[in-house]
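Let me begin by presenting the structure, written as structure tokens, before commenting on it.
Left out: one protein chain. Kept in place: all the others.
Chain naming follows the written order as A and B, and within any one chain the residues start at number 1.
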Amino acid sequence: MKGPPLDFRNGMVDMSHGGGGRAMAQLVDELFIAAFDNDLLRQRNDQASFAVEAGRMVMTTDGYVISPLFFPGGDIGSLAVHGTINDVAMAGAVPLALSASFIIEEGLPLADLRRIVLSMAAASREAGVPVVTGDTKVVERGKGDGLFITTTGIGRVPPGITISGDLARPGDAILVSGSMGDHGVAVMSQRENLGFATDLKSDSAALHGLVAAMVAATPSIHCLRDPTRGGLASTLNELAHQSGVGMIIEETAIPLRAEVAGACELLGLDPLYVANEGKLIAILPEAEASRLLAVMRDHPLGREAAVIGRVVEDRHRFVQMQTAFGGRRIVDWLAGEQLPRIC
Amino acid sequence: MCLALPARVLELLADEQAMVELGGVTKQISVALVDDLAVGDYVIVHVGFALARLDPEEAAKTLALFAEMAAAS
Partner (left out) sequence: MKYIDEFRDGALARNIAASIAGEVEAGLRYALMEFCGGHTHAISRYGIEDLLPAQVRMIHGPGCPVCVLPMGRIDAAIALAGRPEVTLCTYGDLLRVPGSKRQSLMKAKAAGADVRMVTSAADALGIAAAFPDRQVVFFAIGFETTTPPTAVVLKQAKARDLANFSVFCNHVLTPAAIGNILESPEVRQLGTVPLDGFIGPAHVSTVIGSRPYEYFAEEYQKPVVIAGFEPLDVLQAILMLVRQINQGRYDVENEFSRAVTRDGNRKAQALVAEVFELRPVFEWRGLGQVPYSGLAIKQAYAAWDAERRFAIAAASVPDHKGCDCGAILRGLKKPSDCKLFGNVCTPDNPIGSCMVSAEGACAAHWTYGRFRGAA
């Protein structure tokens, strides 16, 4: 019955790996189940079935498309785990389980797929959030960008916690957990057409541990959100809009690495619009801000946490920034995608 | 208009190229437009080309002028 093992050194994914036949079963066995190994997965059902505690659940899903698939500090696999865990955690919830769906382009080297799946499994194990069900499809060459991954996550919200993007109130403090823009710049540095190099790594990380410590210390947190695509600026605008408030942030208070600042200068980008994958924004009543800040700084993923601004009343819902320079300006939504410019 | 930045020359390469650095970021640029550059020089870089050498003495003078104003006011 069993043919030769998959050739993870020189082999490639082909249409048969998505065809539902023996080749697919072999890929699932030898790669996915072996890597993600857990009781639920081992049952080999089309769904994972498990008991849940009473209470409020959260559920989130996210598709990952990234070029290049590998970047300093991570790859599409670890990103797909971290990103979805973070989306669950931003409700203050404890993530319980993930699902993963792979859309693989024919021709992807099996070695690359294996590296990604192993990194994904390592990320899930490290986070303590298992991948309990999954799916694999193969599309023809030219119809996908190597690999797309969609992960769905569920989690449970501890009793007494209500965190939502529409709860920011005038007088609240705004905190971030660390330096902005690291992920976006690390990924851009790998794109050949942008032509620059740095030692910077993506900040991709699962934030649920940090969040657990935060909600335990200050259950009064109003909003949590991870500033991924669109960066800090776009995320603050989303929150201001949802909550019907304005915000004023201090440029000098925003943690920023020299390399991120340098790369953004070179490309004509604004670091406030550059993506993060291991950072969060927290908004809570001013009086509790210093307690929360101390808790965040005690956690390895929040060492550089900082209070960056405050929520104000503003019917225009503007996010404004006090510049390092002493002036004030709007920090707007991003118009389209941020493109490098020469002028 | 023209986004141009001061960067430090790290290394001079063949074919009128150089490696420059800005805030920990390195980039290969063309130095075809500026003669006699040396490692350690600062150049103004625009669209991947050095356009001019930056004169550290003149920069210091400009900064001193700002500082004077600080003292005066």
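Couple of notes before you dig in:
What we mean here is this: a contact is a pair of C-beta atoms (placed from the backbone, for glycine too) under 8 Å apart; a residue touches a chain by one contact, two chains touch by 3 or more.
Just so we're clear, the structure is a prediction, and the values are computed from it rather than from any experiment.
Remark: the absent chain touches shown chains A, B in the intact complex. Counting the whole complex, the residues of chain B in touch with the unshown chain are 1-6, 8, 22-23, 29-30, 32-35, 42, 44, 46-49, 51-56, 58-59, 61-63, 65-67, 69-70, 72-73. By the touch definition given at the top, chain A reaches the unshown chain through residues 193-195, 258, 261-262, 265, 267-268, 316, 318, 320, 323-330, 332, 335-336, 339-343.
Following the convention adopted for this analysis, only the chains that are shown with their structure count from here on.
Interface residues of chain A, counted against chain B in their complex, comprise 189, 195-200, 257-259, 261-263, 265-266, 268, 341-343.
By the touch rule above, chain B contacts chain A in their complex via residues 1-3, 5, 22-28, 45-48.
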